[in-house]
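Omission of a single protein chain aside, the complex is shown with its protein chains in their original locations.
Then we have subunit A:
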Amino acid sequence: MNAFWIILTGSLVATCCSLLGCYLILRRMAMVGDAISHAVLPGIVIAFLFTGSRDSIPMIIGAGLLGVLTTFLIEFFHRYARVQADASIGITFTWLFAIGIILISVFAGQVDLDQDCVLYGEIAYVPLDLWLTEDGLSYGPQTIWTLGFVTILIIAFITFGYKELFLTAFDPGYAAVIGISTTLWYYLLMTAVSLTTVASFESVGAILVVAFLVGPPATAYLLTDNFKTMLIFSVIIGIVASIVGYYLAYWLDGSIAGAIATVTGIQFTLAFLFSPTHGLLLKNRKTMAV
């Protein structure tokens, strides 16, 4: 049963992240996703200080705000202070992450958080934290409920906003002409990324979020030229990574999040070498045949 809960958690995170990641990598913003996943730390800590618990909702709000703030700061430094785009990403997230760690140290007595937990989480504890009702009924692990809710939210966001997200990513000029606000959808996408990060940080940590945001979409990108297919492929790839990763970790007796990230790397390598359309080896053979 534990294996089932852990793999389910991994798959839920994989679904959210892979879907959003497809947009991020096509917008060339993969590193913004990385930045947000680290920069939400002070938001989590502040929410923790205000409520004194690991309640999901205040944390999601706190971290969501920080995520939007991160995006805004990156834009601000880049556009108004003319800092190079990549430098502005690096400076913003390290700064916010440092603030987060300092906050943790200042309130060490009151905050039951530490930075390793934020970085690589502990998915193995998911089944332990059950949601129990007053009469002792168990509804399964809490994390599953939070993540399930976020996953539904993200899927709804992508389904209903499909046209807007698609146009603002691929043809911002046309989007603006037919009256879709590029800025609004940009910030909505970033809010969704922060939401996902926060919902998954406790269980899988920032690193796995980045691995899922970038890995499966990049692999899918090498396998197909159709955007809808890419979305579906990346979700499947993410779920497969969760399953294989779990057993790899079990075998090596190591961190599950680390193992899943490793598997996404292996998947990418396979696609990089053997993809029928864009793979290194098969592409070469095709040109040789011609």
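Heads up, the rule we're going with is that a contact is a pair of C-beta atoms (placed from the backbone, for glycine too) under 8 Å apart; a residue touches a chain by one contact, two chains touch by 3 or more; residues count from 1.
The working rule: contacts and distances are computed from a predicted model.
Trainee: Can you pick, from "M1 family metallopeptidase", "Iron chelate uptake ABC transporter family permease subunit", "Asp23/Gls24 family envelope stress response protein" or "ATP-binding cassette domain-containing protein", the UniProt protein name of the chain not displayed?
Mentor: "Iron chelate uptake ABC transporter family permease subunit"
Trainee: Tell me which residue among A:6, A:175, A:210 or A:244 touches the hidden chain in the full complex.
Mentor: Candidates A:6, A:175, A:210 or A:244; residue touching the omitted chain: A:210.
Trainee: Consider the whole complex, including the chain that is not shown, and state which of A:29, A:46, A:189 or A:230 touches that chain.
Mentor: Touches the omitted chain: A:29.
Trainee: Check the options A:2, A:51 or A:105 and report the residue that touches the missing chain.
Mentor: Residue touching the absent chain, from the options given: A:105.
Trainee: In the full complex, which residues of subunit A touch the absent chain?
Mentor: 25, 28-31, 33-34, 38, 77, 80-84, 86-87, 89-91, 93-95, 97-99, 101-102, 105-106, 108, 115-116, 119-120, 207-208, 210-211, 213-215, 217-218, 221-222, 248-249, 252-255, 257-262, 264-265, 268, 272, 278, 280
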